[in-house]
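Apart from one protein chain that is not included, each protein chain of the complex appears where it belongs.
Our next item is chain A:
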Amino acid sequence: MRALAWHGRHDVRVDTVDDPEILNPRDCIIKVTSTAICGSDLHLYDGYIPTMQAGDILGHEFMGEVVEIGPKSTLKKGQRVVVPFTIACGSCYHCGKHQYSACDNGLPADNQDIAQELYGQPMSGLFGYSHMTGGYAGGQAEYVRVPFSDVGPIVIPDGIEDDKVLFLSDILPTGWQAAENAQIEPGDTVAVWGCGPVGLFAVQSAFLMGAERVIAIDHFPKRLALAKRFGAETINFEESAVYEALMAMTGGIGPDAVIDSVGLEAHGFFVDNVIDQIKKSTFLGTDRAHAIRQAIIACRKGGRVSMPAVYGGLVDKFPLGAFMEKGLTLKTGQTHVQHYMPALLNAILEEKIDTTFLISHRMDLEEAPQGYKMFHDDQNEVTKVVLKPGFN
């Protein structure tokens, strides 16, 4: 089959590799019909995520048609499914609590060592996201082996086009969980850093959960314009001072809840960010964390901090004092995708949530390297790239 493989920093290629096979009883194989490039993939592309190996197949946002099933799969050949990016067993203690991204059994035993050392306990597996998260071949490919197919994939009714439901795999539940973690109360003002796909779904979700105002922060006019479309007010951090603007816009109180949907590659010429970049390039620190610092400082006293953005290692100059003194609450984590899929599928079918607005580019899987480059180099124009095998 053809598949997009990582070969190094800013070097991804479509290679011909072996087709996947059923290896465990609960597996299925799907033939991919649509797959997206995620902001998280850019962290791999930029070489920020350790334990990548040349030839690793990327992609964790995908859907397709079931073409093979293991004896314990509950799917049927020919069904169309969206696959969650978190690989979870459905039968451990954490899965029982719907904390799917904390599944005990998603990671192969040997791959659990790194996370156990680094984080204290291993997390669930992830598709196409380094060996630390299981070394699973991803979905930017013609075919994928999907473990635990009896609990992960969600079946899509006929007649609903891929583009409407594809984002159930990751960014829609991620934006939703981000808003849920912000514990929004009626009348709240919520500030969202980053108007990428995650931030834009967090904006929509926050309004659906009763936020009165949402303030969206980014520096790309087109992305800010999308946030405005859903009713957000905007701050362009290249044009205005973020903290000062937020204070002025909230009567000096600060937002009731803040959401960091930027992550470890924050842009901008901020002093702490520049120091972080120097440290990153000299291996003194791993994560650039400007947005989360600014969010904590801006948040109102007793407010809530939600952090869907991905961090992998250590940061310094974390404003722990402000966090403690103001009595803030922080909620974060990889998304428990399986938990949110059924309700969000209904919300899409009932047209309560708009998903297709996000897609700026549709390309053939063969053009994936070009898609990565565009998404990386021109985030203003490129909001989401969807790859379709055999599109041309």
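Methods note: a contact is a pair of C-beta atoms (placed from the backbone, for glycine too) under 8 Å apart; a residue touches a chain by one contact, two chains touch by 3 or more; residues count from 1.
As a working rule, contacts and distances are computed from a predicted model.
UniProt lists the omitted chain of the complex under the protein name "Putative membrane protein" (options: "Putative membrane protein", "Sarcosine oxidase subunit delta", "ABC-2 type transport system ATP-binding protein" or "ABC transporter permease").
Contact with the chain not shown here comes from a single listed residue; of A:P25, A:G47, A:G313 or A:G390, that residue is A:P25. Touch with the chain omitted from the figure is made, among A:G64, A:G134, A:P153 or A:P197, by A:G134. Within the entire complex, the positions of chain A that touch the omitted partner chain are 18-21, 23-26, 57, 72, 89-93, 96, 104-113, 116, 125, 131, 134-137, 144-145, 147-148.
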